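Read the structure below first, then the notes.
The complex appears here minus one protein chain, its other protein chains still in place.
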Amino acid sequence: MLALQILIDGFAISTLYALGALGFTLIFGVSGVLNLAHGGLLVVSAMAAWYVGTALGANAWVSAGVGIGAGLAVTLVTYGAVVRPVQRSRAIPGAERELFVLTATLLWGVMLQELLDYWFSDTPVAVKPLLSGTVNFLGVRTPINEFLTAAIAWAVMGLLWLLVNRTDIGKRLRATAINPRALTLLGFDLERIYLVAWLIYGLLAGIAGVLIGSFLGSGSSYIAGLTGSAFTIVVLGGLGSVSGTLIAAYVVGYIETLTAYLISPALREVPALLLLIAVMYVRPQGLLGKR
Amino acid sequence: MQAFKTRNILILAAILAILVILPFGAGSYVLGVLTTAFYFAVFAMSWDLLFGYAGEVNFGPTFLIGLGAYGAGIGNALLGMPLPIAVLFGTAAAVIGGVALAIPALKLSGPYLGLITLVAVLLLQQAIVIFAGVSGGEIGLSVPSVLSISSKINYAYALIFMIISGAILLTIARSSLGMILQAAGQDRVAAAALGFDVTRHKILAFAVSAFFSGLAGALLVFYLGTASVNAVVDLAIGIRVIIAAVMGGRRTIIGGAIGAIFLIVAAELLRPLGQLSSFVVALMALGVIMFFPDGLLGMIAARRRS
Partner (left out) sequence: MSKPNIKRGAGIALAAILAASVSTVAVQAAQKPIVIGVTAEMATIPGKAIANGATLAVQQINAAGGINGRPIKLIIEDNHVSTTDAIRSFQRMTRQDHAVAILGAFTSEVALALEPWSARLHEPFLITGAASNKLAEYVHADYAQRKYIFHAYLPAAYLAQAVCDSTKDLLVPMHMTTAVVLSEDAAWTKPLDAGYDKCLPKVGVKVLDNIRFDPNTTDFTPIYQKIEAMHPAMIMAGWAHVGVQPTVQWAEQKVPVALVGINAQAGSSLFWKATNGATEGVLTGNTSAPGVAITPKTIPFTNAYSKEFGSEPAYSAYSTYDAMYALADAIKREKSTKPNAIVAGLEKTDMVGTQGRLEFQGKAAKFTHALRYGPGYITGVAIQWQNGVQKCVWPLKLANAKVVFPSFVTATK
């Protein structure tokens, strides 16, 4: 009974972690950008969905749609107004561009947090669940929304896999990740490929933000934690590796759940952090990282 | 060049002189703001030594600051150490933490090291919450001793401390150690091939940075009369330190001090904006970083050149 409970609960959490980290790893893989405003994108989507759904009283599906739209919009702003100018700046030496992207996105995350604080206060809110009620699953009382969330998350991840591995766009994205210069030489417009990657990232962030918001709640104070957990999972899995990210998400999700159930909820995050340090020492490139 | 140097020294001396006589004219409130800013300046300068010179992406300045602050706080409040001993105790804790961070830094770089340092902060934060009996937990730790309740004396301590730390850090950065660090930061293999003991120098850089971060953290505790997670450990504080150093101008040491003072003074001047003041400060910092990547120092240098 307890084992089953851990299995279900861990699965739900891990799936959300995976979905939340996926966009983060994708954009790193394709364009080498570590977006430290990542949590901000998720929270903006969730807050928009909450505002439309609860404060304005719209239908749960409509508000989820608005939330995803908001996530997409803020992601594109992140790219257009923060990341791209830094990448294209001539004043920044190439070797240090990575650090400037980190610092700039960090600041952008702070700005998003301050704005959300200002408009909505820092009190967390819960996004309307798409479906309410519970079902009895093998003797464990589970909210229906948990199943729906997992199903949507897996469908989205499946679509992403198809897109990356079975389409021309995906081919180009993968090629960009490996050797952007070669692609330019072949006459492809790198800018457009990056834009496509950021569009996909925006949709992923929007969907993840809304789903996480309906399961765990959301609020400006969540931003740092969401960025941190995506960062942890992605580095653990191997930066830029999509399958590594999935595995790492389930490892972290289950370790946390086991700790919370079997040891103490207060220690929930500690073992995963220790594991991360251990992995870094033994295998700095992460579980499935290349280098 | 020589004339240039002399003039710079004169101007630096003039500014320091103004800072020194300020207590006789300015209100105690202005002094209070600057006191905090001076400690922050040391945080930023210590960070710049690691990042600007050694190229180490350290997201965890507050790991070192926090160790210094909590070491000192616990020494004073729980172990009954007198203030100076407690400060040394905290500083020692920070140096040990700094060396511990140096070990992964020998193997890892870039975002990986960044993550390790980030995790170090998170673990310290968790430890403080879990061992609340000793650390005061979320509540923070109130220390019985304070440096002084006179704002003038506190200001003097902080100013002297900042000047001495800045001078030492600048000397180190411009010495052969700084050069070797810079060389190793750019190309480790080449630096080692030239016969430099990169490992020893890196550990030394971490230890020095940790020494000043920890010392400043410890002194800040006895200025504020309290050590708390959101004052000395929280990631937000670390972010502010990094932003100050990058904004002031990285690889300059003094830029860190200027950035820190700028950020804190700007936040004070924007106080009428209320809740939005932090937003505006972040916006300004973002603007500087995007358009003047060499920071405030570089910005003025560029204007001079044109």
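We call the chains A and B, going by the order they appear; numbering starts again at 1 in every chain.
One rule holds for everything that comes next: a residue touches a chain if its C-beta (ideal position, glycine included) is under 8 Å from a C-beta of that chain, and two chains touch if they have at least 3 such contacts.
For clarity, every value in this text was computed on a predicted model and none was experimentally measured.
The residue from A:G94, A:G139, A:G187 or A:P265 that touches the chain not shown here is A:P265. Taking the complete complex into account, B:I258 is the one of B:A218, B:I258 or B:A285 that touches the chain left out.
Residues 4-5, 7-8, 11-12, 15, 18-19, 22, 25-30, 32-34, 36, 129, 132, 137-140, 142, 146, 149, 151, 224-226, 228, 230-231, 248-249, 251-252, 254-255, 257-258, 261-262, 265-266, 268-269, 271, 274-275, 278, 296-298, 300-301, 304 of chain B touch the missing chain (whole complex, contact as defined above). Listed by residue number, the positions of chain A touching the unshown chain are 2, 5, 9, 13, 53-55, 117-118, 121-126, 128-129, 132, 134, 141-143, 145, 216-217, 219-220, 222, 225, 257, 260-261, 265-266, 268.
Keep this in mind: only the chains that are shown with their structure count from here on.
Rounded to whole angstrom, the centroid-to-centroid distance between chain A and chain B, based on C-alpha atoms, equals 31 Å.
The touching residues of chain B, counted against chain A in their complex, run 51, 57, 104, 107-108, 110-112, 114-116, 118-119, 122-123, 126, 129-130, 186, 235-236, 239, 242-243, 246, 275-276, 278-279, 282-283, 285-286, 289-294.
Contact residues of chain A toward chain B in the complex are 34, 82, 85-86, 89, 91-92, 95-96, 98-100, 102-104, 106-108, 110-111, 114-115, 117-118, 224, 228, 231-232, 235, 239, 266-267, 269-270, 273-274, 276-277, 280-281, 284.
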